[in-house]
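Have a look at this one before I ask anything.
Here the complex is missing one protein chain, while the rest keep their positions.
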Amino acid sequence: MKHRFENHDLMTEACGQFVDITDDVLGVVERSGVREGQVVVYSPHTTCAVLINELEDGFIQDFLELMDEIAPREGRSYRHDLHDGEEFPNGHSHVRTALLSSTSQTIPVVDAKPMLGTYQRVFFCELDRARQRKVFIQVTGE
Amino acid sequence: MKHRFENHDLMTEACGQFVDITDDVLGVVERSGVREGQVVVYSPHTTCAVLINELEDGFIQDFLELMDEIAPREGRSYRHDLHDGEEFPNGHSHVRTALLSSTSQTIPVVDAKPMLGTYQRVFFCELDRARQRKVFIQVTGE
Partner (left out) sequence: MKHRFENHDLMTEACGQFVDITDDVLGVVERSGVREGQVVVYSPHTTCAVLINELEDGFIQDFLELMDEIAPREGRSYRHDLHDGEEFPNGHSHVRTALLSSTSQTIPVVDAKPMLGTYQRVFFCELDRARQRKVFIQVTGE
């Protein structure tokens, strides 16, 4: 069995940023030498998500607008912000992360390629504020 | 390590259709010869989801009603539909897909069987219109 694990550091810029990490994923699969197996893309944070969708700005804005409606930053009170003592209240970020519950994505690897569809891109989604982040990319197989 | 990958073609019929693909999953696991490992069920599309739940029409209608409330097709405007130039506006489909964020499901395989619970069925969910679709089923293990 072959195994390759890489941490890629990111500096996000704002709440709601979708960072396209598809090329990161392709790079790790290539360096792994795995022909048949899986790639797991994992966020070790509690206020981020890993999503697969189309890279299209209109969609991303539509989605962020819906998140703002469902779990707004302003105009809704979060118990987390009372108890947490954090300098930057992020109760909305935790609730959004739980609702999406996308800590990771798993993609099959076949003939040394991740089997992403034509329009699929892999995104690291910042649901908190601009922060230093990590994304773990792991390939296993043969 | 054993590895089996199959693409199953589907023709969906309407937005909100839940296609029960449990037998497809069981078939690939059987043909794989894998006794201990995992099966990954993956949608290569940006407006579909793979869900595990009960096959019960009432639940499915309840769920679609909620989706219609959260991200309605009519009565809410989507930037995606303005920029996309698609013949068939599907901004609601992209937003629903991102909210569910279920591009794939992973199920343990033990003693050559996927460890689905008594009431669990695997569904390919069409969140767009009737379209030609693919679902990738991959089994790895020993």
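Chains: A and B, in written order; residue numbering restarts at 1 for each.
As a convention for this text, a residue touches a chain if its C-beta (ideal position, glycine included) is under 8 Å from a C-beta of that chain, and two chains touch if they have at least 3 such contacts.
Keep in mind that this is a model prediction, so the values were computed, not measured.
Of the residues in chain B, those that touch the hidden partner chain are 1, 36-38, 49, 51-54, 56-59, 61-63, 66, 70, 99-102, 105-108, 110, 115-120, 141-142. Contact between chain A and the absent chain runs through residues 1, 3, 5, 40, 42-46, 70-71, 78-84, 91, 94-95, 97-99, 101, 103-104, 106, 134, 136, 138, 140.
Note that only the chains that are shown with their structure count from here on.
In this assembly, the C-alpha centroid of chain A lies 20 Å from the C-alpha centroid of chain B.
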